[in-house]
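Take this structure first; my questions come after.
Just one protein chain is left out here, and the rest sit where they should.
What follows is chain A.
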Amino acid sequence: MKAPVISSWFGRGQVAAPPDIKSAALRSDRFRLEREGDWRRLEDILARMERGGLRRIADADLIAMPALYRTAASSLSVARETSLDAATLGYLEALVQRAWFQVYGPRQGFIRWFRSFIFGGWSRAVRSLWLDICIALFVMVAGTVVGWLLVARDEAWYYRLFPAGVGEARVPGASREQLLATLATENSADGLSAFAAQLFGNNSAVCILAFALGFAFGIPSLLLLVHNMALLGALLWLFAGQGLVVELAAWLSVHGTTELFGILLSGAAGLHIGRTMAFPGKLPVLDAAAAAGRRSAVVMVGVVIMMIIAALLEAFPRQLVEGTSGRFVIGGTMLAFWLTYFILYRPRIAGDAAGAGAA
């Protein structure tokens, strides 16, 4: 462990003037004194870069920085062969390492990354997960069917899936009117935006969980998908009993096309990591996992965005728009939008800003 980090926060900048080069008895020290100025300049630029804000650095410094980095790197390799001054060697190693982190560090900040993400990176990442998405979709459909069958065979399952609260209308045996009432709209928009914010918090937590659980070879992700979709299957069964499937589907489709799509993607992202770790192919397991993790992380940022949109749709249009056809139009439009965006939107990769597929 090294202690003196705090000391580096104070007393910056007071640098003693270097001694006269000719006074140095050793050739290696003369070598050092000749180049010391460049090193200190590099250190100064680095300190300013690390403090953030490239704007505060003069253009001349920014242009000189790669050259200074190479100077320091070559100084280090020369010094390793000619100098026995441990302090200088240690300083140079630390300096070159710091410079390396800046020169070869993250090239783009969050904003620039986000722009390339929206314009191409996201849909590219989604397309690269196509196999996992197919598997997850199959699992989700299977989960719905399982939920339906379970409840159809034994009504007790319904209560196990939905622990009924007091005053809950959606229970087996409810009349057609009671069920229709749960699909009705609110009279005004009061309180709906707070509802939206809470929905967003819950839904994105579930999605992140589905993604992160992929680490255990993807199986918990799939279980989570099955569980969520079994709820949907049970609900479908309940409304089908009163011939309300179309109304329920319309009611769900407003936000469901976005939300279920998001859940599908997060499950697929988790599955992608798990599948890659189980079958890494030609790469070492760690490298394969890292590549899959980066691809999936891009998808997950997108899922969070989808959850925001889904929550807004759930809170406002679903509660305010009446009528089956109007709801289907909104839900269908969203689904068409997502499919177009993910499948048909293929902009050319600009420069090396490719985030997703390159990993």
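Here, a residue touches a chain if its C-beta (ideal position, glycine included) is under 8 Å from a C-beta of that chain, and two chains touch if they have at least 3 such contacts; residues count from 1.
Keep in mind that, in the parts below, contacts and distances are computed from a predicted model.
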Chain not displayed: protein name in its UniProt record ("Iron chelate uptake ABC transporter family permease subunit", "Probable oxaloacetate decarboxylase gamma chain", "Ribulose bisphosphate carboxylase small subunit" or "RDD family membrane protein YckC"): "RDD family membrane protein YckC"
Contact with the hidden chain (one of A:Ala64, A:Ala142 or A:Ala291): A:Ala291
Of A:Leu137, A:Leu231, A:Val301 or A:Val321, the one touching the omitted chain in the full complex: A:Val301
Residues of chain A in contact with the chain not shown: 1-2, 4-5, 8, 16, 18-20, 23-29, 32-33, 36, 39-40, 43, 49-50, 52, 70, 73-74, 76-77, 81-88, 90-91, 93-94, 96-98, 100-102, 104-110, 113, 190-191, 193-194, 196-198, 200-201, 204, 208-209, 211-213, 215, 273, 286-287, 289-298, 300-301, 355-356, 359
